[in-house]
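Following: one structure in C-alpha coordinates, then a few remarks.
For this view, one protein chain was removed and the others were kept in their places.
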Amino acid sequence: MEMLKGQGGAALVSADVSPEIVALVSAEVARQLGATRAEIDRALAEVRERTVDDRAAIVVFSGDLDRVMAAFVIATGAAAAGLETSMFFTFWGLSVLKKKSAAGGRKGFKQRMFALMTPGSSDALGTSKLNFFGMGALMLRAMMKEQGIVSLEELMGLAGELGVKMTACTMSMDAMGIEKEELFDGLEYGGVAAFMGDAARARVSLFI
Amino acid sequence: MEMLKGQGGAALVSADVSPEIVALVSAEVARQLGATRAEIDRALAEVRERTVDDRAAIVVFSGDLDRVMAAFVIATGAAAAGLETSMFFTFWGLSVLKKKSAAGGRKGFKQRMFALMTPGSSDALGTSKLNFFGMGALMLRAMMKEQGIVSLEELMGLAGELGVKMTACTMSMDAMGIEKEELFDGLEYGGVAAFMGDAARARVSLFI
Partner (left out) sequence: MEMLKGQGGAALVSADVSPEIVALVSAEVARQLGATRAEIDRALAEVRERTVDDRAAIVVFSGDLDRVMAAFVIATGAAAAGLETSMFFTFWGLSVLKKKSAAGGRKGFKQRMFALMTPGSSDALGTSKLNFFGMGALMLRAMMKEQGIVSLEELMGLAGELGVKMTACTMSMDAMGIEKEELFDGLEYGGVAAFMGDAARARVSLFI
(Lines give C-alpha, C1' and ligand atoms only; values in the text may rest on other atoms or scores of the structure.)
Protein backbone atom coordinates (compact mmCIF):
# COMPACT_ATOMS: atom_id res chain seq x y z
CA MET A 1 0.00 0.00 0.00
CA GLU A 2 1.10 3.49 -0.91
CA MET A 3 2.41 5.76 1.82
CA LEU A 4 -0.30 8.04 3.10
CA LYS A 5 0.63 11.69 2.55
CA GLY A 6 -0.92 15.15 2.95
CA GLN A 7 -1.49 17.47 0.06
CA GLY A 8 1.94 18.98 0.47
CA GLY A 9 3.48 15.56 0.54
CA ALA A 10 4.25 15.60 4.28
CA ALA A 11 3.23 12.44 6.13
CA LEU A 12 0.03 13.06 8.03
CA VAL A 13 0.34 10.07 10.27
CA SER A 14 0.57 11.23 13.81
CA ALA A 15 0.90 9.38 17.03
CA ASP A 16 -2.89 9.46 17.45
CA VAL A 17 -3.70 7.69 14.20
CA SER A 18 -3.27 3.94 14.21
CA PRO A 19 -1.88 2.09 11.15
CA GLU A 20 -5.24 0.32 10.89
CA ILE A 21 -7.00 3.64 10.34
CA VAL A 22 -4.44 4.75 7.81
CA ALA A 23 -4.91 1.52 5.90
CA LEU A 24 -8.69 1.75 6.11
CA VAL A 25 -8.80 5.30 4.74
CA SER A 26 -6.52 4.54 1.86
CA ALA A 27 -8.38 1.40 0.90
CA GLU A 28 -11.84 2.95 1.10
CA VAL A 29 -10.79 5.85 -1.09
CA ALA A 30 -9.29 3.49 -3.64
CA ARG A 31 -12.40 1.29 -3.64
CA GLN A 32 -14.96 4.03 -4.18
CA LEU A 33 -12.73 5.83 -6.65
CA GLY A 34 -12.04 2.70 -8.64
CA ALA A 35 -15.73 2.03 -9.24
CA THR A 36 -16.40 5.63 -10.26
CA ARG A 37 -13.34 5.73 -12.49
CA ALA A 38 -14.49 2.64 -14.36
CA GLU A 39 -17.85 4.25 -15.04
CA ILE A 40 -16.21 7.47 -16.26
CA ASP A 41 -13.83 5.56 -18.51
CA ARG A 42 -16.78 3.77 -20.10
CA ALA A 43 -18.52 7.12 -20.67
CA LEU A 44 -15.33 8.60 -22.14
CA ALA A 45 -14.88 5.64 -24.49
CA GLU A 46 -18.50 5.96 -25.61
CA VAL A 47 -18.04 9.68 -26.37
CA ARG A 48 -14.73 9.01 -28.11
CA GLU A 49 -16.54 6.64 -30.49
CA ARG A 50 -18.57 9.65 -31.61
CA THR A 51 -15.59 11.83 -32.52
CA VAL A 52 -13.61 12.33 -35.75
CA ASP A 53 -10.01 11.93 -36.87
CA ASP A 54 -7.92 14.76 -38.30
CA ARG A 55 -8.81 13.63 -41.79
CA ALA A 56 -10.26 14.96 -45.05
CA ALA A 57 -11.85 12.76 -47.74
CA ILE A 58 -12.60 14.05 -51.24
CA VAL A 59 -14.52 12.31 -54.04
CA VAL A 60 -13.22 13.51 -57.40
CA PHE A 61 -16.15 12.64 -59.66
CA SER A 62 -15.64 15.37 -62.23
CA GLY A 63 -12.99 15.28 -64.94
CA ASP A 64 -13.25 19.00 -65.70
CA LEU A 65 -9.96 20.89 -65.38
CA ASP A 66 -11.43 23.63 -63.18
CA ARG A 67 -13.07 21.21 -60.74
CA VAL A 68 -10.05 18.91 -60.66
CA MET A 69 -7.83 21.95 -59.94
CA ALA A 70 -10.16 22.93 -57.09
CA ALA A 71 -10.01 19.36 -55.74
CA PHE A 72 -6.20 19.42 -55.66
CA VAL A 73 -6.04 22.94 -54.20
CA ILE A 74 -8.36 21.82 -51.38
CA ALA A 75 -6.57 18.48 -50.90
CA THR A 76 -3.12 20.07 -50.66
CA GLY A 77 -4.56 22.79 -48.41
CA ALA A 78 -6.05 20.14 -46.13
CA ALA A 79 -2.78 18.18 -46.02
CA ALA A 80 -0.82 21.39 -45.32
CA ALA A 81 -3.24 22.09 -42.45
CA GLY A 82 -2.27 18.76 -40.93
CA LEU A 83 -5.24 16.65 -42.04
CA GLU A 84 -4.58 13.13 -43.31
CA THR A 85 -6.08 13.58 -46.76
CA SER A 86 -7.43 11.04 -49.22
CA MET A 87 -8.84 11.56 -52.72
CA PHE A 88 -11.14 9.01 -54.31
CA PHE A 89 -11.21 9.24 -58.13
CA THR A 90 -14.37 7.91 -59.71
CA PHE A 91 -16.31 8.21 -63.00
CA TRP A 92 -14.87 11.10 -65.08
CA GLY A 93 -12.35 11.86 -62.31
CA LEU A 94 -10.41 8.75 -63.30
CA SER A 95 -9.09 10.65 -66.37
CA VAL A 96 -6.86 12.64 -64.03
CA LEU A 97 -4.95 9.51 -63.10
CA LYS A 98 -4.24 8.42 -66.69
CA LYS A 99 -0.66 8.25 -67.95
CA LYS A 100 -0.11 10.26 -71.14
CA SER A 101 1.06 7.33 -73.20
CA ALA A 102 -1.44 4.83 -71.81
CA ALA A 103 -1.88 2.18 -74.47
CA GLY A 104 -5.20 0.91 -73.13
CA GLY A 105 -6.22 -2.68 -72.50
CA ARG A 106 -8.59 -4.76 -74.50
CA LYS A 107 -11.78 -2.71 -74.69
CA GLY A 108 -15.19 -3.48 -76.09
CA PHE A 109 -16.77 -1.13 -78.63
CA LYS A 110 -18.59 0.94 -76.00
CA GLN A 111 -15.50 1.34 -73.84
CA ARG A 112 -13.54 2.42 -76.92
CA MET A 113 -16.20 5.04 -77.70
CA PHE A 114 -16.03 6.26 -74.11
CA ALA A 115 -12.23 6.39 -74.29
CA LEU A 116 -12.49 8.53 -77.41
CA MET A 117 -14.87 10.92 -75.71
CA THR A 118 -13.02 11.21 -72.39
CA PRO A 119 -9.66 12.96 -71.97
CA GLY A 120 -6.54 10.87 -72.49
CA SER A 121 -4.75 12.40 -69.49
CA SER A 122 -4.78 15.46 -67.23
CA ASP A 123 -3.20 17.42 -70.11
CA ALA A 124 -6.41 17.11 -72.08
CA LEU A 125 -9.00 18.00 -69.43
CA GLY A 126 -11.54 20.68 -70.43
CA THR A 127 -13.27 23.14 -68.12
CA SER A 128 -16.81 22.59 -66.80
CA LYS A 129 -17.95 25.74 -68.61
CA LEU A 130 -16.85 27.76 -71.59
CA ASN A 131 -14.95 24.89 -73.05
CA PHE A 132 -15.14 26.09 -76.69
CA PHE A 133 -13.22 23.07 -77.98
CA GLY A 134 -10.57 23.31 -75.25
CA MET A 135 -10.09 27.10 -75.37
CA GLY A 136 -11.46 27.60 -71.86
CA ALA A 137 -8.97 25.13 -70.43
CA LEU A 138 -6.05 26.56 -72.44
CA MET A 139 -6.91 30.07 -71.25
CA LEU A 140 -7.25 28.93 -67.63
CA ARG A 141 -3.83 27.28 -67.88
CA ALA A 142 -2.26 30.34 -69.51
CA MET A 143 -3.74 32.73 -66.96
CA MET A 144 -2.57 30.60 -64.06
CA LYS A 145 0.92 30.53 -65.55
CA GLU A 146 0.99 34.31 -65.99
CA GLN A 147 -0.19 34.88 -62.42
CA GLY A 148 2.38 32.45 -61.05
CA ILE A 149 -0.33 30.01 -59.89
CA VAL A 150 0.85 26.41 -59.86
CA SER A 151 -0.37 24.10 -62.62
CA LEU A 152 -2.48 20.96 -62.14
CA GLU A 153 0.58 18.77 -62.68
CA GLU A 154 2.52 20.74 -60.04
CA LEU A 155 -0.44 20.43 -57.63
CA MET A 156 -0.57 16.67 -58.24
CA GLY A 157 3.15 16.40 -57.47
CA LEU A 158 2.70 18.52 -54.34
CA ALA A 159 -0.21 16.33 -53.22
CA GLY A 160 2.03 13.27 -53.53
CA GLU A 161 4.80 14.95 -51.53
CA LEU A 162 2.33 15.93 -48.81
CA GLY A 163 1.25 12.31 -48.50
CA VAL A 164 -2.24 12.71 -49.97
CA LYS A 165 -3.61 9.22 -50.59
CA MET A 166 -5.08 8.78 -54.08
CA THR A 167 -7.47 5.90 -54.68
CA ALA A 168 -8.80 4.83 -58.08
CA CYS A 169 -12.41 3.59 -57.99
CA THR A 170 -12.31 -0.02 -59.18
CA MET A 171 -16.03 -0.07 -60.08
CA SER A 172 -15.52 2.86 -62.46
CA MET A 173 -12.41 1.21 -63.90
CA ASP A 174 -14.50 -1.89 -64.67
CA ALA A 175 -17.35 0.16 -66.18
CA MET A 176 -15.02 2.17 -68.40
CA GLY A 177 -12.66 -0.66 -69.24
CA ILE A 178 -9.60 1.05 -67.71
CA GLU A 179 -6.68 -1.15 -66.66
CA LYS A 180 -4.17 -0.48 -63.86
CA GLU A 181 -1.36 -0.15 -66.42
CA GLU A 182 -3.07 2.91 -67.90
CA LEU A 183 -2.96 4.74 -64.56
CA PHE A 184 -0.11 6.39 -62.64
CA ASP A 185 1.97 4.34 -60.21
CA GLY A 186 1.61 4.68 -56.46
CA LEU A 187 -2.18 4.65 -56.41
CA GLU A 188 -4.48 2.75 -54.09
CA TYR A 189 -7.39 0.77 -55.55
CA GLY A 190 -10.76 0.40 -53.89
CA GLY A 191 -14.52 0.75 -54.04
CA VAL A 192 -17.05 2.87 -52.21
CA ALA A 193 -16.32 0.97 -48.97
CA ALA A 194 -12.73 2.28 -49.08
CA PHE A 195 -13.99 5.86 -49.45
CA MET A 196 -16.57 5.43 -46.68
CA GLY A 197 -13.90 4.02 -44.37
CA ASP A 198 -12.00 7.31 -44.66
CA ALA A 199 -14.99 9.67 -44.92
CA ALA A 200 -16.81 8.34 -41.86
CA ARG A 201 -13.85 9.32 -39.70
CA ALA A 202 -13.07 12.59 -41.50
CA ARG A 203 -13.62 16.19 -40.39
CA VAL A 204 -14.22 17.27 -43.98
CA SER A 205 -15.83 15.25 -46.79
CA LEU A 206 -16.49 16.77 -50.20
CA PHE A 207 -17.94 15.59 -53.53
CA ILE A 208 -16.33 17.45 -56.42
CA MET B 1 -24.30 2.30 4.50
CA GLU B 2 -22.33 -0.11 2.37
CA MET B 3 -19.95 -2.53 4.10
CA LEU B 4 -16.46 -1.13 4.19
CA LYS B 5 -14.09 -3.44 2.35
CA GLY B 6 -10.45 -3.55 1.30
CA GLN B 7 -9.33 -3.82 -2.31
CA GLY B 8 -9.46 -7.60 -2.13
CA GLY B 9 -12.92 -7.39 -0.69
CA ALA B 10 -11.88 -8.45 2.83
CA ALA B 11 -13.31 -6.34 5.64
CA LEU B 12 -10.70 -3.93 6.94
CA VAL B 13 -12.47 -3.07 10.12
CA SER B 14 -10.38 -4.20 13.01
CA ALA B 15 -10.83 -3.97 16.71
CA ASP B 16 -8.81 -0.74 16.75
CA VAL B 17 -11.08 1.17 14.37
CA SER B 18 -14.30 2.49 15.82
CA PRO B 19 -17.57 2.39 13.84
CA GLU B 20 -17.58 6.19 13.95
CA ILE B 21 -14.32 6.31 12.05
CA VAL B 22 -15.50 3.76 9.52
CA ALA B 23 -18.63 5.82 8.89
CA LEU B 24 -16.67 9.04 8.69
CA VAL B 25 -14.24 7.67 6.15
CA SER B 26 -16.94 6.26 3.90
CA ALA B 27 -19.03 9.40 4.03
CA GLU B 28 -16.14 11.77 3.36
CA VAL B 29 -15.02 9.77 0.37
CA ALA B 30 -18.56 9.72 -1.04
CA ARG B 31 -18.97 13.44 -0.45
CA GLN B 32 -15.78 14.56 -2.21
CA LEU B 33 -16.24 12.02 -4.97
CA GLY B 34 -19.84 13.04 -5.57
CA ALA B 35 -18.93 16.67 -6.15
CA THR B 36 -16.11 15.75 -8.50
CA ARG B 37 -18.27 13.25 -10.36
CA ALA B 38 -20.93 15.88 -10.98
CA GLU B 39 -18.31 18.21 -12.49
CA ILE B 40 -16.97 15.46 -14.72
CA ASP B 41 -20.45 14.47 -15.87
CA ARG B 42 -21.11 18.08 -16.87
CA ALA B 43 -17.84 18.17 -18.81
CA LEU B 44 -18.67 14.86 -20.49
CA ALA B 45 -22.13 16.10 -21.48
CA GLU B 46 -20.60 19.26 -22.90
CA VAL B 47 -18.11 17.27 -25.00
CA ARG B 48 -20.85 14.85 -26.09
CA GLU B 49 -22.80 17.82 -27.49
CA ARG B 50 -19.87 18.38 -29.82
CA THR B 51 -19.85 14.88 -31.30
CA VAL B 52 -21.58 13.30 -34.30
CA ASP B 53 -24.00 10.44 -34.91
CA ASP B 54 -23.23 7.49 -37.19
CA ARG B 55 -25.06 9.22 -40.01
CA ALA B 56 -24.55 10.30 -43.62
CA ALA B 57 -26.60 13.03 -45.34
CA ILE B 58 -26.54 13.54 -49.11
CA VAL B 59 -28.10 16.37 -51.13
CA VAL B 60 -29.03 15.11 -54.59
CA PHE B 61 -29.23 18.38 -56.52
CA SER B 62 -28.25 17.01 -59.91
CA GLY B 63 -30.58 15.05 -62.16
CA ASP B 64 -27.76 13.70 -64.35
CA LEU B 65 -27.67 9.90 -64.58
CA ASP B 66 -23.96 9.68 -63.75
CA ARG B 67 -24.20 11.92 -60.66
CA VAL B 68 -27.41 10.27 -59.47
CA MET B 69 -25.73 6.86 -59.86
CA ALA B 70 -22.78 8.12 -57.79
CA ALA B 71 -25.19 9.42 -55.15
CA PHE B 72 -26.89 6.02 -54.82
CA VAL B 73 -23.59 4.10 -54.86
CA ILE B 74 -22.34 6.30 -52.00
CA ALA B 75 -25.66 6.18 -50.11
CA THR B 76 -25.89 2.38 -50.26
CA GLY B 77 -22.19 2.16 -49.38
CA ALA B 78 -22.76 4.37 -46.35
CA ALA B 79 -25.81 2.36 -45.25
CA ALA B 80 -23.89 -0.89 -45.73
CA ALA B 81 -21.10 0.56 -43.55
CA GLY B 82 -23.65 1.03 -40.77
CA LEU B 83 -24.37 4.73 -41.17
CA GLU B 84 -27.99 5.90 -40.90
CA THR B 85 -28.24 7.45 -44.35
CA SER B 86 -30.58 10.09 -45.71
CA MET B 87 -30.85 11.53 -49.21
CA PHE B 88 -32.43 14.91 -49.84
CA PHE B 89 -33.68 15.35 -53.42
CA THR B 90 -33.86 18.96 -54.57
CA PHE B 91 -33.95 20.92 -57.86
CA TRP B 92 -33.12 18.60 -60.78
CA GLY B 93 -32.62 15.71 -58.37
CA LEU B 94 -36.39 15.52 -57.91
CA SER B 95 -36.65 13.88 -61.38
CA VAL B 96 -35.20 10.73 -59.86
CA LEU B 97 -38.25 10.32 -57.65
CA LYS B 98 -40.81 10.66 -60.45
CA LYS B 99 -43.09 7.74 -61.29
CA LYS B 100 -42.94 6.76 -64.97
CA SER B 101 -46.61 7.31 -65.61
CA ALA B 102 -46.94 10.44 -63.52
CA ALA B 103 -49.87 12.36 -64.95
CA GLY B 104 -48.81 15.67 -63.42
CA GLY B 105 -50.99 18.13 -61.53
CA ARG B 106 -52.31 21.45 -62.72
CA LYS B 107 -49.25 23.34 -63.90
CA GLY B 108 -48.78 26.88 -65.11
CA PHE B 109 -47.15 27.54 -68.50
CA LYS B 110 -43.65 27.86 -67.06
CA GLN B 111 -43.95 24.68 -65.01
CA ARG B 112 -45.18 22.87 -68.13
CA MET B 113 -42.12 24.14 -70.04
CA PHE B 114 -39.86 22.97 -67.22
CA ALA B 115 -41.61 19.61 -67.15
CA LEU B 116 -40.94 19.25 -70.88
CA MET B 117 -37.27 20.06 -70.44
CA THR B 118 -36.65 17.87 -67.38
CA PRO B 119 -36.63 14.06 -67.45
CA GLY B 120 -39.96 12.34 -66.87
CA SER B 121 -38.44 9.65 -64.62
CA SER B 122 -35.12 8.01 -63.74
CA ASP B 123 -35.37 6.10 -67.06
CA ALA B 124 -34.88 9.31 -68.97
CA LEU B 125 -31.94 10.87 -67.09
CA GLY B 126 -29.01 12.02 -69.22
CA THR B 127 -25.36 12.14 -68.19
CA SER B 128 -23.67 15.35 -67.03
CA LYS B 129 -21.31 15.16 -70.00
CA LEU B 130 -21.38 13.68 -73.47
CA ASN B 131 -25.11 13.45 -73.54
CA PHE B 132 -25.43 13.56 -77.35
CA PHE B 133 -29.22 13.36 -77.20
CA GLY B 134 -29.18 10.59 -74.59
CA MET B 135 -26.45 8.45 -76.16
CA GLY B 136 -24.06 9.00 -73.24
CA ALA B 137 -26.65 7.75 -70.77
CA LEU B 138 -27.62 4.79 -72.97
CA MET B 139 -23.96 3.82 -73.35
CA LEU B 140 -23.34 4.17 -69.61
CA ARG B 141 -26.36 1.94 -68.94
CA ALA B 142 -25.25 -0.62 -71.54
CA MET B 143 -21.66 -0.70 -70.24
CA MET B 144 -22.81 -1.14 -66.66
CA LYS B 145 -25.05 -4.01 -67.75
CA GLU B 146 -22.23 -5.72 -69.66
CA GLN B 147 -19.88 -5.38 -66.70
CA GLY B 148 -22.48 -6.73 -64.29
CA ILE B 149 -22.73 -3.39 -62.47
CA VAL B 150 -26.14 -2.80 -60.92
CA SER B 151 -28.48 -0.35 -62.62
CA LEU B 152 -29.84 2.86 -61.11
CA GLU B 153 -33.23 1.22 -60.52
CA GLU B 154 -31.54 -1.72 -58.74
CA LEU B 155 -29.51 0.73 -56.63
CA MET B 156 -32.67 2.62 -55.71
CA GLY B 157 -34.32 -0.63 -54.63
CA LEU B 158 -31.22 -1.59 -52.62
CA ALA B 159 -31.21 1.83 -50.94
CA GLY B 160 -34.81 1.27 -49.87
CA GLU B 161 -34.00 -2.19 -48.49
CA LEU B 162 -31.04 -0.80 -46.56
CA GLY B 163 -33.33 1.76 -44.92
CA VAL B 164 -31.93 4.84 -46.68
CA LYS B 165 -34.35 7.71 -45.97
CA MET B 166 -35.34 9.65 -49.10
CA THR B 167 -36.75 13.13 -48.68
CA ALA B 168 -38.30 15.22 -51.47
CA CYS B 169 -37.56 18.94 -51.16
CA THR B 170 -40.95 20.65 -50.82
CA MET B 171 -39.61 24.06 -51.89
CA SER B 172 -38.39 22.58 -55.19
CA MET B 173 -41.72 20.77 -55.63
CA ASP B 174 -43.51 24.11 -55.26
CA ALA B 175 -41.13 25.90 -57.65
CA MET B 176 -41.43 23.20 -60.32
CA GLY B 177 -45.12 22.50 -59.80
CA ILE B 178 -44.58 18.85 -58.86
CA GLU B 179 -47.32 17.13 -56.83
CA LYS B 180 -46.87 14.27 -54.34
CA GLU B 181 -48.91 11.96 -56.63
CA GLU B 182 -46.22 12.28 -59.31
CA LEU B 183 -43.54 10.92 -56.97
CA PHE B 184 -42.80 7.42 -55.64
CA ASP B 185 -44.51 6.21 -52.49
CA GLY B 186 -42.65 5.89 -49.19
CA LEU B 187 -40.87 9.24 -49.41
CA GLU B 188 -40.44 11.85 -46.70
CA TYR B 189 -41.24 15.49 -47.47
CA GLY B 190 -39.33 18.43 -46.04
CA GLY B 191 -37.37 21.61 -46.57
CA VAL B 192 -33.79 22.65 -45.93
CA ALA B 193 -34.42 22.46 -42.16
CA ALA B 194 -35.08 18.72 -42.50
CA PHE B 195 -31.78 18.26 -44.35
CA MET B 196 -29.87 20.39 -41.84
CA GLY B 197 -31.34 18.38 -38.95
CA ASP B 198 -29.71 15.25 -40.37
CA ALA B 199 -26.54 16.85 -41.77
CA ALA B 200 -25.60 18.69 -38.58
CA ARG B 201 -25.35 15.35 -36.77
CA ALA B 202 -23.79 13.41 -39.64
CA ARG B 203 -20.25 12.13 -40.09
CA VAL B 204 -20.45 12.62 -43.84
CA SER B 205 -22.40 15.29 -45.73
CA LEU B 206 -22.17 15.62 -49.51
CA PHE B 207 -23.70 17.85 -52.19
CA ILE B 208 -24.07 15.95 -55.46
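A and B label the chains in the order they appear, each numbered from 1.
The criterion applied here is as follows: a contact is a pair of C-beta atoms (placed from the backbone, for glycine too) under 8 Å apart; a residue touches a chain by one contact, two chains touch by 3 or more.
What you see is a predicted model; the values in this text were computed from it and never measured.
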* Which positions on subunit A touch the chain that was left off? -> 4-7, 12-14, 16-17, 21-22, 25-26, 29-30, 33, 37, 40-41, 44, 47-48, 51-54, 56, 66-67, 70, 73-74, 76-78, 80-81, 83, 129-130, 136, 139-140, 142-144, 146-147, 149, 203-208
* Mind pulling the subunit B residues that touch the left-out chain? -> 18, 20-21, 23-25, 27-34, 36, 40, 43-44, 47, 50-52, 57, 59, 61, 63, 90-92, 108, 110-111, 113-114, 117-118, 171, 174-177, 191-193, 195-197, 199-202, 205-207
